[in-house]
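Note that this complex is displayed minus one protein chain, with the remaining chains in position.
This part shows subunit A:
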Amino acid sequence: MTATALTMTRARPAPSPGTITRRTHPLWFLLPAYALLLLFFVLPTVYQFIYAFTDWSGFKASINPVGLDNFGQLASDGTLFRALRITVVYAVLVAIFQNLFGFGLAVLLERDTVINRIARTFFLIPVLMSALAVGYIFQALFKGTGLLADTTWTIVVVSLIHAWKWMGLAMLIYLAGLKTIPLDVLEAARIDGASRWRTFWSVRAPLLAPAVTFNVATALLGSMNGFDVVQATTGGGPARTTELLNIFIYRTFGQGLFAQATTMSLVLFLMVVVFAFPVIRLLRARERSMS
């Protein structure tokens, strides 16, 4: 990550020699933001690497190191891998649905007609609502249908609900991406005799790459951190088949099992780190294509 950052920095032309930027753009401007980042973001993250290996709990005052006991316990009763698997499945499903819906809506509502403008506004309402409220709406809507009580398919249903909430934002970003495509390019394709289908896939789709990157990345990261929608619809059930990492963390924290909650939080952190590198690379590629 840092290697890419450095080459990028070098490649950028310096606006003015270093001696001058030192006075006109002083480093103390970074101080408040970075002090807050260190205190409230980096430090708790470092803490995770300590307290995941202790017996910290709500039942006693002392905190003692226990080595890998927490990991061992979570791995042996199957909780660790199940929560990991469920979270990954949820994230992938949300990314797929959210982008399919968002893209479909953008193509459908692309032209600036009155009906399309009104429809776009309606699809943005769920984006504004709290995810918790969205969860309660679908809990009520699906009550008695069994959709939220199936140990195999409920995970798909909750990821559809998550995608329903955010598809309006994906739509906006795809719409903006469609608008950046210059008209003369489309016209040239038409003059060359390309069919609409062909024009779409060989001219327009590649130019949508930045929008795809942004949408897939935000959908993946948002759903790996997911909590509200699932908590409000199923609470992790039935039979814990929709228990995401964050729901597990919330539940065990509420029971006073702080070390177990920290361990799972560390697992989430490590999982995102493993996923993050490809995502960062994509975001960097997007930056490069911008400049």
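Just so it is clear, a residue touches a chain if its C-beta (ideal position, glycine included) is under 8 Å from a C-beta of that chain, and two chains touch if they have at least 3 such contacts; residues count from 1.
Everything below uses one rule, namely that contacts and distances are computed from a predicted model.
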item: Name under which UniProt lists the unshown chain, selected from "Carbohydrate ABC transporter membrane protein 2 (CUT1 family)", "Fe-S-cluster-containing dehydrogenase component", "Molybdenum transport system permease" or "Cytochrome aa3 subunit 2"; value: "Carbohydrate ABC transporter membrane protein 2 (CUT1 family)"
item: Of A:V66, A:L186, A:V272 or A:A285, the one touching the omitted chain in the full complex; value: A:V272
item: Interface with the unshown chain - residue positions in subunit A; value: 1-2, 5-6, 8-10, 12, 14-16, 18, 21, 23-27, 29-30, 32-34, 36-37, 39-41, 43-45, 47-48, 51, 56, 108-109, 113, 115-116, 118-119, 121-133, 136-138, 140-141, 143-144, 164, 169, 172-173, 175-177, 180, 210-211, 214, 221, 224-225, 227-228, 232, 246, 249-250, 253, 258, 261-262, 265-266, 268-269, 272-273, 276, 279-280, 287, 290-291
